[in-house]
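Here's a slice of the assembly, chains where they normally sit.
Labels run A and B following the written order; every chain starts at residue 1.
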Amino acid sequence: MNAAAIKKIVESILFVVDTPLSLDRICTILEEFGRDDIRMAIDAITNDCNCQERGIELVQVAGGYQFRSRPEFADYIRRLKKAKPARFTPSALETLAIIAYRQPLTRAEIEYLRGVDSGGILKSLLDKKLIRIIGKKDIPGKPLIYGTTREFMETFNLKDLASLPTLREIEELAESDSDDEQAPLPLLEAE
Amino acid sequence: MPESTQSQLFDEKDNIAYQVRIEAFEGPLALLLHLIKKNEVDIYNIPMAAISRQYLDYLDVMQELNLDVAGEFLVMASTLIQIKSQMLLPQITDPALDDDRIEDPRAELVRRLLDYERYRDASILLAARDVLERDVFARNFVSAEFDAFPAEETLPEIEIFELVDAFRRILAKAPRESFHEVGSENISIADRISDILEFLQGKEAVEFEELFAGSNTREYIVASLLAVLELCRLRMIRILQFETYGRILVKNAVIQSADTVME
(Lines give C-alpha, C1' and ligand atoms only; values in the text may rest on other atoms or scores of the structure.)
Protein backbone atom coordinates (compact mmCIF):
# COMPACT_ATOMS: atom_id res chain seq x y z
CA MET A 1 0.00 0.00 0.00
CA ASN A 2 1.32 3.42 -0.78
CA ALA A 3 2.26 6.17 1.63
CA ALA A 4 -0.88 8.24 0.93
CA ALA A 5 -3.15 5.35 1.85
CA ILE A 6 -1.31 4.63 5.11
CA LYS A 7 -1.49 8.29 5.99
CA LYS A 8 -5.27 8.29 5.54
CA ILE A 9 -5.69 5.21 7.69
CA VAL A 10 -3.50 6.59 10.46
CA GLU A 11 -5.44 9.84 10.44
CA SER A 12 -8.76 8.03 10.68
CA ILE A 13 -7.77 5.95 13.70
CA LEU A 14 -6.19 8.90 15.51
CA PHE A 15 -9.43 10.75 14.87
CA VAL A 16 -11.93 8.28 16.31
CA VAL A 17 -10.47 7.72 19.78
CA ASP A 18 -10.50 9.87 22.87
CA THR A 19 -6.94 9.18 24.01
CA PRO A 20 -3.47 9.62 22.55
CA LEU A 21 -2.26 6.54 20.66
CA SER A 22 1.36 5.46 20.96
CA LEU A 23 3.41 4.46 17.93
CA ASP A 24 3.56 0.92 19.32
CA ARG A 25 -0.19 0.77 19.62
CA ILE A 26 -0.73 2.06 16.09
CA CYS A 27 1.79 -0.47 14.76
CA THR A 28 0.00 -3.31 16.57
CA ILE A 29 -3.33 -2.28 15.10
CA LEU A 30 -1.99 -1.70 11.60
CA GLU A 31 0.07 -4.88 11.69
CA GLU A 32 0.33 -5.21 7.94
CA PHE A 33 2.29 -1.96 7.60
CA GLY A 34 5.91 -1.39 8.49
CA ARG A 35 6.85 0.69 11.49
CA ASP A 36 8.87 3.08 9.33
CA ASP A 37 5.93 3.63 6.99
CA ILE A 38 3.67 4.39 9.92
CA ARG A 39 6.18 6.77 11.41
CA MET A 40 6.44 8.53 8.06
CA ALA A 41 2.66 8.79 7.87
CA ILE A 42 2.57 10.40 11.32
CA ASP A 43 5.26 12.86 10.30
CA ALA A 44 3.38 13.69 7.11
CA ILE A 45 0.15 14.34 9.03
CA THR A 46 1.99 16.51 11.55
CA ASN A 47 3.49 18.45 8.70
CA ASP A 48 0.17 18.84 6.85
CA CYS A 49 -1.48 20.26 9.96
CA ASN A 50 1.30 22.79 10.30
CA CYS A 51 1.55 23.82 6.65
CA GLN A 52 -2.00 23.76 5.40
CA GLU A 53 -4.75 26.04 6.61
CA ARG A 54 -5.65 23.88 9.59
CA GLY A 55 -7.22 24.55 12.96
CA ILE A 56 -5.83 21.43 14.59
CA GLU A 57 -2.39 19.96 15.06
CA LEU A 58 -1.04 16.52 15.79
CA VAL A 59 0.81 16.67 19.11
CA GLN A 60 2.95 14.21 20.99
CA VAL A 61 1.46 13.82 24.41
CA ALA A 62 1.52 11.22 27.21
CA GLY A 63 3.65 8.88 25.15
CA GLY A 64 1.34 9.00 22.11
CA TYR A 65 -0.11 11.13 19.35
CA GLN A 66 -3.33 13.09 19.52
CA PHE A 67 -5.06 15.75 17.45
CA ARG A 68 -5.62 18.93 19.43
CA SER A 69 -7.05 22.30 18.57
CA ARG A 70 -4.51 25.08 18.18
CA PRO A 71 -4.17 27.20 21.33
CA GLU A 72 -4.98 30.42 19.45
CA PHE A 73 -8.56 29.22 18.91
CA ALA A 74 -9.27 28.45 22.56
CA ASP A 75 -11.56 31.46 22.91
CA TYR A 76 -13.88 30.31 20.14
CA ILE A 77 -14.03 26.75 21.43
CA ARG A 78 -14.75 27.87 24.96
CA ARG A 79 -17.86 29.65 23.72
CA LEU A 80 -19.12 26.30 22.56
CA LYS A 81 -18.18 24.22 25.60
CA LYS A 82 -20.41 24.62 28.56
CA ALA A 83 -18.10 23.08 31.14
CA LYS A 84 -15.73 25.50 32.79
CA PRO A 85 -12.10 24.57 32.43
CA ALA A 86 -10.46 22.94 35.41
CA ARG A 87 -8.74 25.47 37.59
CA PHE A 88 -5.72 24.67 39.61
CA THR A 89 -4.93 26.36 42.88
CA PRO A 90 -1.31 27.28 43.60
CA SER A 91 -1.28 24.55 46.26
CA ALA A 92 -2.46 21.96 43.78
CA LEU A 93 0.12 23.07 41.21
CA GLU A 94 2.93 23.07 43.78
CA THR A 95 1.99 19.59 44.91
CA LEU A 96 1.74 18.36 41.33
CA ALA A 97 5.13 19.80 40.47
CA ILE A 98 6.75 18.15 43.47
CA ILE A 99 5.19 14.80 42.65
CA ALA A 100 6.07 15.11 38.97
CA TYR A 101 9.74 15.78 39.69
CA ARG A 102 10.26 13.59 42.72
CA GLN A 103 8.03 10.58 42.15
CA PRO A 104 7.59 8.12 43.66
CA LEU A 105 7.30 9.82 47.03
CA THR A 106 5.26 9.76 50.22
CA ARG A 107 2.90 12.30 51.70
CA ALA A 108 5.46 13.07 54.43
CA GLU A 109 8.10 13.84 51.80
CA ILE A 110 5.69 16.13 49.96
CA GLU A 111 4.79 17.93 53.17
CA TYR A 112 8.44 18.41 54.09
CA LEU A 113 9.07 20.06 50.74
CA ARG A 114 5.95 22.21 50.84
CA GLY A 115 6.11 22.95 54.55
CA VAL A 116 2.35 22.44 54.94
CA ASP A 117 -0.20 19.68 55.41
CA SER A 118 -1.13 18.32 51.98
CA GLY A 119 -3.64 15.55 52.65
CA GLY A 120 -6.65 17.38 51.25
CA ILE A 121 -4.79 18.33 48.12
CA LEU A 122 -3.59 14.79 47.56
CA LYS A 123 -7.16 13.56 47.87
CA SER A 124 -8.40 16.11 45.37
CA LEU A 125 -5.59 15.33 42.91
CA LEU A 126 -6.40 11.63 43.26
CA ASP A 127 -10.06 12.40 42.57
CA LYS A 128 -9.05 14.30 39.44
CA LYS A 129 -6.82 11.38 38.43
CA LEU A 130 -3.82 13.65 38.09
CA ILE A 131 -1.89 11.54 40.57
CA ARG A 132 -2.07 7.90 41.53
CA ILE A 133 -1.16 5.63 44.40
CA ILE A 134 1.75 3.61 43.14
CA GLY A 135 2.07 1.37 46.15
CA LYS A 136 3.50 1.39 49.63
CA LYS A 137 7.00 2.29 50.63
CA ASP A 138 8.95 -0.47 52.28
CA ILE A 139 9.78 1.45 55.44
CA PRO A 140 8.16 1.29 58.89
CA GLY A 141 4.54 2.37 58.71
CA LYS A 142 4.38 1.39 55.04
CA PRO A 143 3.23 4.82 53.82
CA LEU A 144 1.52 5.15 50.45
CA ILE A 145 3.67 6.45 47.62
CA TYR A 146 2.38 8.72 44.90
CA GLY A 147 3.19 9.40 41.28
CA THR A 148 1.65 11.26 38.36
CA THR A 149 -0.71 9.71 35.81
CA ARG A 150 -1.17 9.63 32.07
CA GLU A 151 -3.98 12.15 32.61
CA PHE A 152 -1.45 14.48 34.18
CA MET A 153 0.64 14.39 31.02
CA GLU A 154 -2.46 14.79 28.87
CA THR A 155 -3.69 17.73 30.92
CA PHE A 156 -0.41 19.58 30.86
CA ASN A 157 0.42 18.73 27.27
CA LEU A 158 3.54 16.77 28.13
CA LYS A 159 5.06 14.30 25.71
CA ASP A 160 6.55 12.37 28.63
CA LEU A 161 7.97 13.11 32.05
CA ALA A 162 11.41 13.68 30.57
CA SER A 163 10.02 16.67 28.70
CA LEU A 164 9.37 18.56 31.92
CA PRO A 165 11.85 21.42 32.13
CA THR A 166 14.82 20.35 34.25
CA LEU A 167 15.11 21.95 37.65
CA ARG A 168 18.32 23.61 36.48
CA GLU A 169 16.46 25.18 33.56
CA ILE A 170 13.87 26.44 36.00
CA GLU A 171 16.53 27.99 38.19
CA GLU A 172 18.11 29.75 35.26
CA LEU A 173 14.74 31.00 34.17
CA ALA A 174 13.97 32.24 37.65
CA GLU A 175 17.30 34.06 37.83
CA SER A 176 16.71 35.86 34.58
CA ASP A 177 13.45 37.41 35.72
CA SER A 178 13.43 36.88 39.44
CA ASP A 179 10.81 39.13 40.93
CA ASP A 180 8.03 38.96 38.37
CA GLU A 181 7.57 35.29 39.24
CA GLN A 182 5.87 36.40 42.42
CA ALA A 183 2.82 37.67 40.65
CA PRO A 184 0.29 34.95 41.61
CA LEU A 185 -0.02 36.15 45.19
CA PRO A 186 -2.40 39.11 45.39
CA LEU A 187 -0.68 40.36 48.51
CA LEU A 188 2.60 40.65 46.73
CA GLU A 189 1.14 42.26 43.71
CA ALA A 190 -0.24 45.08 45.74
CA GLU A 191 3.14 46.35 46.82
CA MET B 1 3.76 46.49 52.74
CA PRO B 2 1.43 43.58 53.41
CA GLU B 3 0.03 45.29 56.52
CA SER B 4 -1.28 48.30 54.66
CA THR B 5 -2.75 46.10 51.96
CA GLN B 6 -4.54 44.10 54.57
CA SER B 7 -6.12 46.98 56.41
CA GLN B 8 -7.19 48.40 53.11
CA LEU B 9 -8.77 45.13 52.07
CA PHE B 10 -10.46 44.70 55.37
CA ASP B 11 -12.21 48.03 55.16
CA GLU B 12 -14.53 46.21 52.84
CA LYS B 13 -15.98 44.24 55.71
CA ASP B 14 -18.62 42.59 53.63
CA ASN B 15 -16.17 41.11 51.19
CA ILE B 16 -15.55 37.66 52.63
CA ALA B 17 -13.65 36.54 49.57
CA TYR B 18 -10.72 38.73 50.49
CA GLN B 19 -10.42 37.11 53.88
CA VAL B 20 -9.62 33.88 52.17
CA ARG B 21 -7.19 35.44 49.75
CA ILE B 22 -5.28 37.35 52.34
CA GLU B 23 -3.57 34.30 53.69
CA ALA B 24 -2.54 33.40 50.22
CA PHE B 25 0.91 32.40 51.36
CA GLU B 26 0.90 28.73 50.65
CA GLY B 27 2.83 28.10 53.83
CA PRO B 28 5.68 29.26 56.03
CA LEU B 29 8.25 28.65 53.29
CA ALA B 30 6.40 30.92 50.87
CA LEU B 31 6.16 33.63 53.50
CA LEU B 32 9.87 33.37 54.33
CA LEU B 33 10.81 33.51 50.66
CA HIS B 34 8.68 36.60 50.29
CA LEU B 35 10.41 38.29 53.22
CA ILE B 36 13.86 37.40 51.86
CA LYS B 37 12.97 38.83 48.45
CA LYS B 38 11.37 41.91 49.92
CA ASN B 39 14.41 42.69 52.05
CA GLU B 40 16.71 41.92 49.16
CA VAL B 41 18.95 39.78 51.32
CA ASP B 42 21.17 36.91 50.26
CA ILE B 43 19.37 33.63 50.80
CA TYR B 44 22.70 32.02 51.75
CA ASN B 45 23.24 34.61 54.45
CA ILE B 46 19.82 35.29 55.94
CA PRO B 47 19.86 37.95 58.68
CA MET B 48 17.97 35.82 61.16
CA ALA B 49 17.09 38.55 63.64
CA ALA B 50 15.43 40.80 61.07
CA ILE B 51 13.69 38.06 59.14
CA SER B 52 12.38 36.30 62.26
CA ARG B 53 11.01 39.58 63.56
CA GLN B 54 9.18 40.30 60.32
CA TYR B 55 7.91 36.75 60.17
CA LEU B 56 6.48 37.03 63.69
CA ASP B 57 5.01 40.43 62.88
CA TYR B 58 3.19 38.87 59.98
CA LEU B 59 1.79 36.11 62.20
CA ASP B 60 0.65 38.77 64.67
CA VAL B 61 -1.21 40.59 61.94
CA MET B 62 -2.85 37.39 60.85
CA GLN B 63 -3.92 36.66 64.40
CA GLU B 64 -5.18 40.18 64.97
CA LEU B 65 -7.31 39.79 61.91
CA ASN B 66 -8.65 36.58 63.42
CA LEU B 67 -7.24 34.56 60.59
CA ASP B 68 -6.60 30.99 61.42
CA VAL B 69 -2.84 30.71 61.59
CA ALA B 70 -2.07 27.18 60.49
CA GLY B 71 0.08 25.13 62.84
CA GLU B 72 2.86 24.95 60.29
CA PHE B 73 3.43 28.72 60.56
CA LEU B 74 3.92 28.39 64.30
CA VAL B 75 6.30 25.46 63.95
CA MET B 76 8.38 27.53 61.57
CA ALA B 77 8.33 30.45 64.00
CA SER B 78 9.92 28.30 66.68
CA THR B 79 12.46 26.96 64.19
CA LEU B 80 13.44 30.52 63.29
CA ILE B 81 13.86 31.48 66.93
CA GLN B 82 15.90 28.38 67.57
CA ILE B 83 18.22 29.13 64.66
CA LYS B 84 18.55 32.73 65.78
CA SER B 85 19.60 31.73 69.28
CA GLN B 86 21.99 29.09 67.97
CA MET B 87 23.71 31.79 65.99
CA LEU B 88 24.13 33.96 69.07
CA LEU B 89 25.97 31.22 70.90
CA PRO B 90 29.72 31.24 70.53
CA GLN B 91 30.67 28.60 68.00
CA ILE B 92 32.55 25.77 69.59
CA THR B 93 35.21 25.23 67.05
CA ASP B 94 37.34 22.19 66.75
CA PRO B 95 40.82 23.45 65.95
CA ALA B 96 41.39 20.35 63.87
CA LEU B 97 38.68 21.45 61.45
CA ASP B 98 38.39 24.42 59.16
CA ASP B 99 35.87 26.98 60.28
CA ASP B 100 33.66 26.56 57.28
CA ARG B 101 33.24 22.92 58.00
CA ILE B 102 30.98 23.70 60.91
CA GLU B 103 27.46 23.55 59.60
CA ASP B 104 25.71 26.85 59.60
CA PRO B 105 22.55 26.55 61.76
CA ARG B 106 20.66 28.05 58.81
CA ALA B 107 21.81 25.40 56.35
CA GLU B 108 18.79 23.12 56.45
CA LEU B 109 16.39 26.03 56.25
CA VAL B 110 18.23 27.43 53.22
CA ARG B 111 18.10 24.05 51.51
CA ARG B 112 14.38 23.80 52.12
CA LEU B 113 13.77 27.33 50.88
CA LEU B 114 15.75 26.74 47.69
CA ASP B 115 13.99 23.44 47.08
CA TYR B 116 10.63 25.00 47.71
CA GLU B 117 11.34 27.93 45.43
CA ARG B 118 12.40 25.59 42.65
CA TYR B 119 9.19 23.56 42.85
CA ARG B 120 7.09 26.67 43.08
CA ASP B 121 8.73 28.00 39.94
CA ALA B 122 8.15 24.62 38.31
CA SER B 123 4.47 24.85 39.24
CA ILE B 124 4.21 28.26 37.59
CA LEU B 125 5.70 26.83 34.40
CA LEU B 126 3.25 23.97 34.62
CA ALA B 127 0.30 26.34 34.81
CA ALA B 128 1.68 28.28 31.84
CA ARG B 129 1.57 25.24 29.56
CA ASP B 130 -1.17 24.70 27.00
CA VAL B 131 -3.55 23.08 29.44
CA LEU B 132 -6.08 20.63 28.02
CA GLU B 133 -9.66 21.93 28.12
CA ARG B 134 -8.39 25.42 28.87
CA ASP B 135 -6.02 26.32 26.03
CA VAL B 136 -6.23 23.31 23.78
CA PHE B 137 -9.00 20.84 23.18
CA ALA B 138 -9.00 17.25 22.06
CA ARG B 139 -11.82 14.94 21.15
CA ASN B 140 -12.70 13.76 24.65
CA PHE B 141 -15.24 11.29 23.29
CA VAL B 142 -15.05 8.45 20.82
CA SER B 143 -16.72 8.84 17.44
CA ALA B 144 -19.95 7.09 16.62
CA GLU B 145 -18.12 5.02 13.98
CA PHE B 146 -15.88 3.67 16.69
CA ASP B 147 -18.66 3.10 19.17
CA ALA B 148 -20.65 1.13 16.63
CA PHE B 149 -18.36 -1.87 16.94
CA PRO B 150 -19.04 -4.31 19.77
CA ALA B 151 -16.72 -3.94 22.73
CA GLU B 152 -14.29 -6.72 23.37
CA GLU B 153 -13.68 -7.97 26.86
CA THR B 154 -10.27 -6.76 27.79
CA LEU B 155 -8.87 -5.96 31.18
CA PRO B 156 -9.99 -2.54 32.30
CA GLU B 157 -7.74 0.32 33.22
CA ILE B 158 -8.48 1.35 36.75
CA GLU B 159 -6.46 2.93 39.44
CA ILE B 160 -6.16 1.40 42.86
CA PHE B 161 -7.39 4.65 44.36
CA GLU B 162 -10.66 4.28 42.49
CA LEU B 163 -11.09 0.92 44.13
CA VAL B 164 -10.54 2.05 47.69
CA ASP B 165 -12.56 5.18 47.09
CA ALA B 166 -15.45 3.12 45.73
CA PHE B 167 -15.34 0.97 48.84
CA ARG B 168 -15.30 4.04 51.04
CA ARG B 169 -18.39 5.38 49.32
CA ILE B 170 -20.20 2.06 49.70
CA LEU B 171 -19.48 1.93 53.40
CA ALA B 172 -20.69 5.48 53.77
CA LYS B 173 -24.12 4.50 52.50
CA ALA B 174 -24.18 0.84 53.60
CA PRO B 175 -26.38 -0.38 56.44
CA ARG B 176 -24.82 0.45 59.81
CA GLU B 177 -24.24 -3.02 61.21
CA SER B 178 -21.93 -3.90 58.39
CA PHE B 179 -19.22 -1.83 59.99
CA HIS B 180 -18.19 -4.53 62.44
CA GLU B 181 -14.85 -6.36 62.28
CA VAL B 182 -12.90 -7.54 59.24
CA GLY B 183 -12.07 -3.90 58.81
CA SER B 184 -9.83 -3.01 55.97
CA GLU B 185 -7.10 -2.51 58.56
CA ASN B 186 -6.99 -6.29 58.78
CA ILE B 187 -6.33 -6.60 55.11
CA SER B 188 -3.34 -8.80 55.69
CA ILE B 189 -5.80 -11.25 57.21
CA ALA B 190 -7.42 -11.40 53.79
CA ASP B 191 -4.04 -12.39 52.38
CA ARG B 192 -3.71 -15.12 54.96
CA ILE B 193 -7.26 -16.35 54.29
CA SER B 194 -6.47 -16.56 50.63
CA ASP B 195 -3.16 -18.34 51.27
CA ILE B 196 -4.65 -20.79 53.75
CA LEU B 197 -7.44 -21.74 51.36
CA GLU B 198 -4.90 -22.24 48.62
CA PHE B 199 -2.74 -24.31 50.96
CA LEU B 200 -5.67 -26.51 51.94
CA GLN B 201 -6.73 -27.04 48.39
CA GLY B 202 -6.61 -30.73 47.43
CA LYS B 203 -5.42 -31.75 50.90
CA GLU B 204 -7.45 -33.92 53.23
CA ALA B 205 -6.29 -32.13 56.37
CA VAL B 206 -3.23 -30.30 57.59
CA GLU B 207 -1.67 -29.78 60.96
CA PHE B 208 -2.65 -26.54 62.63
CA GLU B 209 1.01 -25.56 63.03
CA GLU B 210 1.60 -25.85 59.30
CA LEU B 211 -0.62 -22.82 58.77
CA PHE B 212 1.87 -20.72 60.71
CA ALA B 213 4.98 -22.01 59.02
CA GLY B 214 5.39 -19.12 56.59
CA SER B 215 7.01 -16.70 58.98
CA ASN B 216 7.47 -16.32 62.69
CA THR B 217 6.84 -12.63 63.05
CA ARG B 218 4.26 -11.69 65.62
CA GLU B 219 2.21 -9.87 63.00
CA TYR B 220 2.13 -12.89 60.72
CA ILE B 221 1.12 -15.25 63.49
CA VAL B 222 -1.64 -12.96 64.70
CA ALA B 223 -2.92 -12.45 61.14
CA SER B 224 -2.83 -16.20 60.54
CA LEU B 225 -4.72 -16.94 63.73
CA LEU B 226 -7.36 -14.33 62.91
CA ALA B 227 -7.60 -15.77 59.40
CA VAL B 228 -8.19 -19.25 60.84
CA LEU B 229 -10.85 -17.91 63.19
CA GLU B 230 -12.54 -16.02 60.40
CA LEU B 231 -12.53 -19.11 58.18
CA CYS B 232 -14.09 -21.09 61.02
CA ARG B 233 -16.75 -18.48 61.45
CA LEU B 234 -17.46 -18.61 57.74
CA ARG B 235 -17.51 -22.39 58.07
CA MET B 236 -14.95 -22.73 55.36
CA ILE B 237 -12.62 -24.82 57.49
CA ARG B 238 -13.11 -27.25 60.35
CA ILE B 239 -10.73 -27.63 63.23
CA LEU B 240 -10.48 -31.07 64.77
CA GLN B 241 -8.73 -32.35 67.83
CA PHE B 242 -9.14 -35.99 68.78
CA GLU B 243 -7.56 -35.93 72.22
CA THR B 244 -6.72 -33.28 74.79
CA TYR B 245 -3.39 -31.68 73.95
CA GLY B 246 -3.32 -33.85 70.87
CA ARG B 247 -2.67 -32.82 67.32
CA ILE B 248 -4.95 -30.14 65.95
CA LEU B 249 -6.03 -30.78 62.40
CA VAL B 250 -7.47 -28.25 60.00
CA LYS B 251 -9.81 -29.57 57.37
CA ASN B 252 -11.10 -27.83 54.30
CA ALA B 253 -14.85 -27.49 54.67
CA VAL B 254 -15.29 -25.81 51.32
CA ILE B 255 -16.83 -27.92 48.65
CA GLN B 256 -14.36 -27.67 45.83
CA SER B 257 -15.46 -28.37 42.35
CA ALA B 258 -13.76 -27.48 39.14
CA ASP B 259 -17.00 -26.84 37.33
CA THR B 260 -18.52 -24.53 39.89
CA VAL B 261 -20.81 -22.21 38.04
CA MET B 262 -22.84 -19.19 38.81
CA GLU B 263 -26.14 -19.73 40.48
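In this text, contacts are C-beta pairs under 8 Å (C-beta built on N, C-alpha and C of every residue); 3 or more make two chains touch, one makes a residue touch a chain.
It should be emphasised that the depicted structure is a prediction, and the values quoted were computed from it without experimental measurement.
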Quick one: what's the chain stoichiometry for the entire complex?
A x2, B x1
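Criterion: only the chains that are shown with their structure count from here on.
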Expressed in whole Å, how far the mean CA point of chain A lies from that of chain B is 23
Touching residues (chain side chain B, partner chain A) in the complex:
1-2, 5-6, 21-22, 24-30, 34, 37-38, 70-72, 76, 112, 115-127, 129-143, 145-146, 159-161, 165
Chain A residues touching chain B in their complex are 15-18, 59, 66-71, 74, 77, 81, 83, 85-86, 88, 90-91, 93-94, 96-98, 100-101, 112-117, 126-127, 129, 132-133, 149, 154-158, 164-165, 167, 170-171, 173-174, 178-179, 181-182, 184-188, 190-191
